[in-house]
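Removed: one protein chain of the complex. Kept in place: all other protein chains.
Let's look at chain A:
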């Protein structure tokens, strides 16, 4: 039975489109004065966050609450995890509390996958290590489709720190499934070794890719994950891979700029570009709640989940 959302690679084209179409209808709910739906009344969603993340946790919390689910927030700080409890014991505790879904963020790649073997409820990956962040990819795809009307055949450049990015992998897999052509642009040191097995193109030259792109997705340079020297200096990185005013001017007129946040303004993206009307950064946040509502509804709303990978 399909019941988890751990990787966008588990989603078929039909699954992905069902999520986007459901989100499209739910977006209308966020415009009315009563934003709540009774659909998940009596269901419990646990937000299990082993890593700091304000925006993703709040987004999941808002999504679950708008569907009337009960939400339990569990963050590693100040919990029994800091006393040394293992992931498995935490999972069994949640299981005993009757969690219908567990939204997990963990610094270790593969943690949601392990968790899925221990709990009966649906597991939703909210970011695991440098592996995946499927709901971010879904909200990116949703934002692109809302702006440009389609995904099929679009040329999408994903620029920056691919090595440490779970967003990049999830996006490449999902956008490929949905028929877009993805090009990763990064210095060779910031590309994972297995990248040639990903369904995408690779380039080291941002200026060559920009004029052909319909969407430019800037990734955050994850300084906190960088223990080695991946590039000579922040300034040099910014010069070669940052999206500044001059590069922005070389995009074609309908192209849009995205960023999953939080941004390093002046590093991978200049403030001017981030605040331009062709940047989707603010609407990506609003779309995040909508897309997560769609995912929770499709996983928990019926007798059995309508999407996601089997375990």
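Simple rule for what comes next: a contact is a pair of C-beta atoms (placed from the backbone, for glycine too) under 8 Å apart; a residue touches a chain by one contact, two chains touch by 3 or more; residues count from 1.
One rule holds in what follows: contacts and distances are computed from a predicted model.
The protein name that UniProt records for the chain not on display, among "Bifunctional protein PyrR", "Transport permease protein", "ABC transporter ATP-binding protein" or "NADH-quinone oxidoreductase subunit NuoI", is "Bifunctional protein PyrR".
Within the complete assembly, residues 18, 21-22, 25-26, 28-29, 32, 34, 36-39, 67, 297-306 of chain A touch the chain that is not shown.
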